[in-house]
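Of the protein chains in this complex, one is absent; all others appear in place.
Note that the chains are named A, B and C in the order they appear, and that numbering of residues resets to 1 at the start of each chain.
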Amino acid sequence: MSESETAAADIEAEETRARETLLEVSNLDAGYGDLQILTDLEMTVGRGEYVTIVGPNGAGKSTAMKSVFGLTSHMGGTVTFDGTDITQMVPEEIIHHGLGYVPQNDNVFSSLTVRENLEMGAYILDEVPEDALQAVFDRFPILERRQEQKAGTMSGGQQQMLAMGRALMLEPKLLLLDEPSAGLAPDLVADMFDRIDDINDAGTAILMVEQNAKEALRRCDRGYVLVNGKNGYVGSGRDLLDDEEVRQRFLGG
Amino acid sequence: MSVRDYLDRLTGTGRADTDAGAPGDGAAGTDLGIVVGLMLAVYVVFVAIGVVLGYDTNGIVNALSQVTFLTAVYALVVLALNLHWGYTGLFNIGVAGFMAVGTYTMAMATAAPDARVPGLGLPIWAGIALGMAAAAVIGLVAALPALRLRADYLAIVTIALAEIIRLTYLSSAVQTFTVFGTQLGTGGGSGIGIEADPDTVVVEFLASVPGLNVLFDAFGSVLSGMGVQQSVINNWYYAFVLLVVVVAYYWLLQRIGHSPFGRVLKSIREDEDVARALGKNTRLFKIKSFMVGCSLMGLAGILWFGSYGFINPNTFLPQVTFFVWIALIIGGAGSNTGGVVGAAMFAAVLFELPRYLASIAGDTGGLPSAPPTFARAVGALFDLEPLAFVAYGIDNIGPLRLVLVGVVLIVLMQRRPEGLLGHRKETAASIGLSRPNRSRETTDATAATDGGEEQ
Amino acid sequence: MSSDTAGSGSAAGDEPTAESDASGADTDAEAPASATGRDDDAGVTATGREADEVGAHIDGTPALAVKNLRKTFGGITAVDGTSFAVEAGKMTGLIGPNGAGKSTTFNLITGFNRPDSGQVLLNGDDITGKQPYEIADRGLVRTFQIARELEEMTVLENMMLGPQHQSGESLWRAVTPGVRSSVKRDEEKVLERVWEMLDFFDIAHLAEEYAGNLSGGQRKLLELARALMTDPDILLLDEPFAGVNPSLENRLLEHVHELREQGYTFLLVEHDIDLIMENCSRVLVLHQGKLLADGEPAEIKADERVIEAYLGGEVE
Partner (left out) sequence: MGIADNYSRGRRLLVERPGQALAAVVGVLLVLALFADLAAKLGSGALGVGDVVLLAWRGVVNGLVIGLAGVGLSMTYSILNFANFAHGDYITGGAFVGWAVAWLVAGLGEYDIGSLLSLGLGADVYAPQLGTSIFGAPLALLLGLVAAGVGAIAIALLIDKLVYEPMRGQDGIALLIASIGVAFILRYLIVFVWGTSVTSVADEAGGLRPTVGGVTFSFGYHELTLVVCAVVLMVGVHVLLQRTKLGKAMRAMSDNQDLARVTGIPTERVIKWTWIIGAGLAGVAGYLLILEAGTIAYSRGWILLLLIFAAVILGGIGSVYGAIFGGLVIGLADSMSIIWIPSDFTKAAAFALMILILLFRPSGLFAGRTTA
């Protein structure tokens, strides 16, 4: 990255901080069991910001996201969310603080109906939040029409919408998306990204891992390139797309 | 675990990671060392306890023969089971049923036609052969449909089958029956006597072999000089013979394990789909493994329960199966040496030692008489008479011993599911797999360039 | 999955190393020809087949053909009347989104699932509905999407498992005294091939390691090497590069190309469309269980239907 670009990234980062940091990952070392995958990871997401993580296979993108949600073992560093240290919390607690997570595969309860899936999203509340439910139905009308259908019988794209809808039931401040376009037929991919844009426009911050790096960078505010479990590059989506080195090495020219 | 440390010291290795050397060959010495060392340690403990507590010589020698007998018979069944579970990954908890088939068939074949429960009156060797064959056939009947089931379902099917077998032998409907004009019977609930009980037959046979008989006489006279009764000496003879059979089982199963056949079994245990994708007819391999294991269980049943001279259906309760399983898990599934070690640990330490201690305590006295019920024993505790409570415990050592068995099993599953001997690198091949000499130069070169790839 | 060269910090440094690694493998690679028992005709076949490649049509019997293959699972149609052919000695790619039926197609071809209707032909012979072991026996061998190595067996044991009809796989031969010595002799022959193959794939230094201790990429190498030990004609690779880091991916690709030059036929399923386009001479596109397109990479890239339904904005 050239000098000027680094400077631009710095400015971008300044702006983010001005925007008020929602998630802050600092010096994080994490992995599974004894196996360390992330080293010294630094990452921030501002309130309402749209951030993506890209990088080659095995770079630790999904692990980075999982470590935010308490699904990995932490060996060092901290994760702070909205002023609270969530480093040692389990997912069940983290959800209470306004984080939602959509895993990559197998992300619906296939033997439950669509509606029951959504209700499970609000399990920690005493009552099913009717307005949140209605908001999800408004966002994904197909889910309202198919309320009583078993989730397992829906198509891949519909399941992905259901999984997102379930995570939105608690109206999280930050939504974590693990490869939302994975395995979708390409005609559906654009639609999926549009919907993510909509969710972000409504004020929910997004942290997303994507294989489809070009499209993701085109849409996001800011991107992180991970290499070998470490921070590689950071910058606005446009800058990363324009960066010759990043293009060559990670985006296939 | 201290036993583990002890065993480590015996083998001189931590996790028994023998080098690429010939499989079994190099390890055989240390494995024998482990087993012999363990048995000697057990003997020493039993003798020491007996001597310290002032038990008589006959009692001590008898206890040792009992320990040896139990270790041997458990080792036989555990080795057979290890073929199923340790090598092939078949979760068979119907072991007692297959032992029942073997033993009952042998008993029915050898019983005299005019006995209370009539039989075919065949000689013992024919009875043994028929017993093994029958166990294998029942194994085949079970295997044909059931081996494609997942492990927990196979477990339920096998234990249900074992119960069906036991209930069938228990039934009065087959107490005596007639096939092709020949009267046969199982004896129903009252059981069946074993005409040619292996114990007597074997000892008589040994006594008639020239040379051996001299050795046996010498052994016998030394023991009887120490005040040991003839029946105990006979028990020792039979125990020796069983040890020889254990060696034969071990040899056979090591050969199976260390062969391309065993390699396929191992691959089935790890991931059957992979084996299928590599062109192995896994169904056939599983059936073979199951049948061989079942017939070995049948023989083990004959040598074990047959030697008591009498069997009834309740000899083959499901808990017999669980005891065998626990012994296998203690030693570590997948390793034949582990199986023998597990058998010794279970039979000697978990099963026989508490009983031995209780019987010494009972014989030598010193404790108040035991309260008749648990409530009274607890009452005694309140009256500050803890010894009475202890006496109640000793009086009820049977159930307590089984509680201990349960605790050991759970602790093992939690802390050391791979068993005392741990994962052992027993290479499934008939030869050592180190690189044949001629191409050694190239390895070093390639290995050097690729160092970074390891985790 | 841990990535290699954790200390290097920048991925750029890896690439040249990977290249030199691969070329290093090339120089060693005389061995594999004999390792796979094809030393005599490898060169000839390869050039012979190169000549065919110009035609791009399949003359005579295709190595593998499926006709009208159909499979439903509980009312959902996974494969819906697919037909295609794979030419001998070529590398054919199979692409499509998740749920397009790629893995099911693989399972139907290799006997892991039984098709509801349709046919699978191997060198012209009908193998529909045969057991996996019979199909592998006829020279069609698969690998799995997630490398399925036999975890508690060493790399050597994994490799020794490969060859078909080993004399010691018969129980009585394995145990009977006297006969066993012939088993040992056969094992020694297999062992020699195993080491040659390990050298070819540069994993000889891992020989004593339990397969469960290997990294994701090493497992993929082992799985391919083990499949080759069965002496197949056609290899079906299910996402062989998924989760493999870039430098190892290059190495794996080198190996595959080299093997193809020796005359092996490949059918591979991959997510990475660019990788398929660059490396395969023919590409099949599955969509909703049906074959959407079948042609050379250039044709596929230009195919309107494919662009519309599949490649979308990817092609710029």
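Convention: contacts are C-beta pairs under 8 Å (C-beta built on N, C-alpha and C of every residue); 3 or more make two chains touch, one makes a residue touch a chain.
Please read all numbers here as calculations on a predicted model, not as lab measurements.
Trainee: Among B:161, B:192 or B:241, single out the residue that touches the unshown chain.
Mentor: Looking across B:161, B:192 or B:241, the contact with the absent chain belongs to B:161.
Trainee: Which of these, A:50, A:101 or A:224, touches the one chain of the complex that we don't see?
Mentor: Candidates A:50, A:101 or A:224; residue touching the omitted chain: A:101.
Trainee: Kindly state which of the options B:250, B:285 or B:322 is in contact with the chain not pictured.
Mentor: Final answer for the missing-chain contact: B:322.
Trainee: Counting contacts across the full complex, list the positions on chain B that touch the omitted chain.
Mentor: Listed in rising order, the touching residues are 91, 145-146, 149-153, 155-157, 159-161, 163-164, 167-168, 170-173, 322, 325-326, 329, 372-376, 378-379, 396, 398-400, 402-403, 405-410, 413-414, 417.
Trainee: Provide the residue numbers of chain A that touch the chain removed from this figure.
Mentor: Missing-chain contacts on chain A: residues 69, 71, 90-92, 95-96, 101, 103, 106-112, 116, 119-121, 123-124, 166, 170.
By definition in this document, only the chains that are shown with their structure count from here on.
Trainee: Work through the pairs of chains, note which ones touch, and then classify the graph as line, ring, star, complete or other.
Mentor: Graph shape here is a line: each chain touches the next, no loop.
Trainee: Find the most central chain, measuring centrality by the gap between its CA centroid and the centroid of all protein CA atoms shown.
Mentor: So the chain nearest the centre of the shown protein is C.
Trainee: Centroid from C-alpha atoms only, then distance chain A to chain B, rounded to Å. What do you get?
Mentor: 56
Trainee: Which residues belonging to chain B are in contact with no fewer than two other chains?
Mentor: Answer for chain B, listing residues that touch two or more other chains: 455.
Trainee: Among the residues of chain A, which are close enough to touch at least two other chains?
Mentor: Residues 35 of chain A touch two or more partner chains.
Trainee: What residues of chain C sit close enough to touch chain B in their complex?
Mentor: It comes out as residues 2, 4-5, 21, 24, 28, 31, 110-112, 131-133, 136-137, 141-144, 148-154, 156-157, 160-162, 164, 166-171, 174-175, 180, 183-184, 187-188, 191-192, 194-196, 199, 202-208, 213-215, 217-218, 226-227, 230, 248.
Trainee: Chain A touches which residues of chain C in the complex?
Mentor: Within the complex, chain C touches chain A at residues 1-3, 5-6, 8-12, 75-76, 97-100, 216, 242-246, 249, 274, 287-288, 308-314.
Trainee: Please name which positions on chain B make contact with chain C in the complex.
Mentor: Touch residues, chain B against chain C: 20, 252, 255-256, 259-264, 266-267, 270-271, 273-282, 285, 288, 292, 334, 423, 425, 427-431, 433, 435-436, 439, 442-443, 445-447, 449-455.
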